[in-house]
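Missing here is one protein chain; the remaining ones are kept as they sit in the complex.
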Amino acid sequence: MRTRISADLVRGEFVVQIETISGENLLACNQCGKCSAGCPVAFSMDLLPSQVLRLAQLGIEEMLGSQTIWTCASCLTCVARCPKGIDLPRIMEALRQITMERGGNCLEVDQVSPEMMGEMPQLALIGGFRKFTT
Amino acid sequence: MIDRALVIGAGIAGIQAALDIANSGYEVVLVDKEPSIGGHMAQLSETFPTLDCSQCIMTPRTVEVGHHENIQMYTYSQVESVARDDLTGDFSVRIRRRAAYVNWDLCTGCGVCQEKCPFKVESVFERGIGPRKVVYTLSPQAVPNKPVIDADHCRYLQSKWDIEAGRVPAVTKKGKPAKPKCGACAKFCPTGAIDWEQQDEIFEEKVGAIIVATGYDLLPQSRLKEYGAGRVPDVIDGLAFERLLSASGPTAGQVLRPSDGQVPREVVFVQCSGSRDPEHGVAYCSKICCMYTAKQAILYKHHVPQGQAYVFYIDVRAGGKGYEEFLNRAQEEDGVVYLRGKVSKLFREGDKIIVKGADTLSNRTIEIAADLVVLATSVVSRADSRKVAEMLGLNIDTDGFFSPSNEEFSPVESGMPGIFLAGAALGPKDIPETVAQASGAAAKVLSLFQRSKSERKQVEGVGDEARRVEC
Partner (left out) sequence: MKFAYFPGCTLSTKAVGYDVSGRAVAAALDMTFEELPDWQCCGATFPLATNNTMALIAPTRMLTRAQEADNHVTTLCAICYHVLKRTQVFLERDPEALERINWFTEEPYAGQARVSHFLELLRDELGWEALAERVTHPLTGIKVAPYYGCLLLRPENEIGLDDADEPRILHDCLAALGCEVVDFPYKVECCGSYLAVNKPELPEKLSQEIVGSARRHGAQAIVTACPLCQFNLDYPQRPGGAKGAPAGDELPVLYFTQLMAVALGLKEDVWGMEGHYVDPSPLFDDRD
């Protein structure tokens, strides 16, 4: 895959949007991978968290189509371990928000099984719907 | 100005500086707080990138120091105070030599006391891998090869002091006078060198120049909480692994797990353990770890040919001469697998250590069940560097390393007249750089002595009493 990058991309609207919504400096990340190493759900992600951040650094928007940002549980392990203190959960939230602004909700009520709906603590429902819908 | 120099610290920097000055005909006072000289280099097995045996290349110099007519060595000693004479610029130095309870004038270094001492304690020199006796030398090649007694753990001394202080009855239940326990070393010493009454000794020296070469420490593992905080068996630091590799170490150079003495088949090396981590450790790069980790991985493979070594890294820093080639050798010849990613967490599971890391190059999270984990912990400044700096009026940076007057252009000058800096006391550095800096600092001292000599000659030549020598 060949990607042509330029100032318009690496300092373009997409990157600025992520940095504004998250409040984080994307280029502070030196891709050490510790976030991915400690992420409890990385095993089920198509792109690793550090990979998503890498693509964000380069302004590459296709990664919004990955499962990763919807698999993030906001457990905060990544930011706790990051040597640079980069708040990756905030970056993930920004990416979720941008995706939803463009394309609508990513969770519908009928996706949740009625059985689970009845069993699970409501804070899970509230949390899930807050994270995955606008 | 008195043309004698004080060198504080007798690691390889101090040793080199002392030799350069002494070989130029000037007297040197060399002080080190350990019982013998050599610093951390004495703990190493082999050095990179040549894989020279560390003791083999260092011993000629340590022996030269030990025998040099121009070097006055004070080991097991610390500089307590330094006062400067404003007129002459000379320093009055007070050195405290700790009570070793062994008379080094009588001691021949035969080693019988060490052999016979019944008690072992954990050895700081062995980094927790092995013990030492209560009466001990740091290694068989120690210079001076004279032992000291660790009073805190000596049964004789502790019981003697208890009796003298009245903490225990002066007379036993059987009516006999209470006697201190053990004393095996004194019983067997052929020259009667054990001196239970020995006290700290103060020495006053006057010098015209000082070189600070106090070296470095390693970040304690307790700071690395997600790596076990130093409590997980078989998770050791780089210097501890050197002791495992070392022929004079606690395992006689066999690579064996500290917990059960088994040969580890899968060893994980974790670089940047604390370094490049402004959030939890130190912000800077410790410079030497990429190279010594490659060295350790290579040596591990030489010791355990059927073993597998992995190195978790972020970047590999191999900027010196022959360094890149050394790295290539580790991978191409010794099959070391380099994984690009930091380890997030490790923990013990049965008799393995589960290491959870990542490889950003293949975009995978990587899990290894290791037999042994070696952490390349950060090079940090000595805990007492602030005290030393205050004593001498020197600057230290926010990480506790001594600051030269200009990092780029005057790297060995402290900014204080007559005081120079060398080696890892300034920051992480490898052996070639350290030796070069030591010679650099020595050259500055020699230049100082030479100038003062020529100024004195000038004054004497003119015979003008009104002119003073300003040094």
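The chains carry the letters A and B, assigned in the order they are written, with residues numbered from 1 in each.
Basically, a residue touches a chain if its C-beta (ideal position, glycine included) is under 8 Å from a C-beta of that chain, and two chains touch if they have at least 3 such contacts.
No experiment lies behind these values; they were computed from the predicted model shown.
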Residue touching the undisplayed chain, where the options are B:Trp161, B:Phe188 or B:Phe347: B:Phe347
Residues of chain B in contact with the chain not shown: 225-226, 229, 345, 347-349, 354
Absent chain, residues of chain A that touch it: 20-23, 40-41, 44, 70-71, 73-77, 79-80, 87, 89-90, 92-94, 97, 107, 111-113, 116, 119-132
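As a convention for this text, only the chains that are shown with their structure count from here on.
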Chain A and chain B, separation of their C-alpha mean positions in angstrom: 46
Residues of chain A that touch chain B when the two form their complex: 30-39, 42-43, 47-48, 50-51, 77, 81-85
For the chain B and chain A complex, residues of the former touching the latter: 226, 272, 276-281, 314-315, 340-345, 356-360, 363-366
